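Take a look at the structure set out below.
A single protein chain has been omitted; all remaining protein chains appear in their positions.
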Amino acid sequence: MTITIKYFASLREAQGVAERTFNSSEVTTVADIIAQHEMAFPENTLISVNQVYAYPETTLSSGDEVAFFPPVTGG
Amino acid sequence: MTITIKYFASLREAQGVAERTFNSSEVTTVADIIAQHEMAFPENTLISVNQVYAYPETTLSSGDEVAFFPPVTGG
Amino acid sequence: MATILIRIDSTPISAWQLLDQFEQEHLADNKLIGACSVFTGKMRSSNQDDEVVTMTLEHYPGMTEQQIRTQVDAVISEHPVDACLIHHRVGEVKPGETLVLCATWSAHRAQSFRACEEIFEGLKSTAPFWKKETLKNGDIRWVETNTKNPRP
Partner (left out) sequence: MATILIRIDSTPISAWQLLDQFEQEHLADNKLIGACSVFTGKMRSSNQDDEVVTMTLEHYPGMTEQQIRTQVDAVISEHPVDACLIHHRVGEVKPGETLVLCATWSAHRAQSFRACEEIFEGLKSTAPFWKKETLKNGDIRWVETNTKNPRP
């Protein structure tokens, strides 16, 4: 299945890109993406799926947008 | 001694005057004023002496300004 | 030293304009302020299920300002702020008009939030103001509560 991966802030800078497409038949959860991801994420990385906060155990469907970003600092 | 008495809001209306002068040699505290006052005050009446909250036991000096008023409703 | 301004006035006000002016006059050069908390109280057209057409506020000139100041000083000794602006209407007020404005400025938000709320609660329970309502049916009545003499 095809997943769009987005990175924000310091993670975007670390990846060198803001977005990439991920194709794999061996993905069912966010944890699978993390396991197959080339570069390890910092431990405090936050996750969203389709723009809603998500977790390693969140199940994915083809076409989902998964984002990885550092703790937030708005306000 | 001479004490200026002020009334506010519903107490001013009940007294029919905003202010009166009180002369008596038998006054040492606010409680003495209340005892010698012609009209009884409602139980929840608040007191100030020289524009600072005061109490029946507050001691008075000649020239003091004593005020009686109902509970406050600002804000 | 905190900048403290307490005003009691019978002219209708725009809370936002007063805040804008106050910031420009007193805080324009202070780039260490990170937080501002504001409360505005407006006159409602309804009280105790009755329609209110106008309200008249009386106060105790001198004592009112002094009592608010005492309250502000007590609160900001616990929650230090850089500035505090309080504006209270007296005289005749119409529904929708701003009755009271209470604003605090501080470096970080905890102080401004706590100070704004506590100063306003203190004002409401101790500052000598009295409201008299004129109802739509013509009745005139004093608004009643049961605040106490604050023990020092």
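Just a few scattered comments:
Letters are used for the chains, namely A, B and C, taken in the order the chains are written, and counting of residues starts over at 1 for each.
Keep in mind that, in the parts below, contacts are C-beta pairs under 8 Å (C-beta built on N, C-alpha and C of every residue); 3 or more make two chains touch, one makes a residue touch a chain.
Since the model is a prediction, treat every value here as computed from it, not as a measurement.
Shown chains touched by the undisplayed chain in the intact complex: A, C. Contact residues of subunit A toward the unshown chain are 6, 8-10, 44, 46-48, 51-55, 67, 69-75. In the full complex, subunit C makes contact with the omitted chain through residues 14-17, 19-20, 23, 28, 31-46, 95-96, 107, 109, 112-113, 117, 120.
The rule we apply is simple: only the chains that are shown with their structure count from here on.
Put simply, the C-alpha centre of subunit A and that of subunit B have 72 angstrom between them. Subunit C has its Cα centroid 49 Å from the Cα centroid of subunit A. Subunit B and subunit C have Cα centroids lying 26 Å from one another. Within subunit B, no positions touching two or more other chains are listed. The set of subunit C residues touching two or more other chains is empty.
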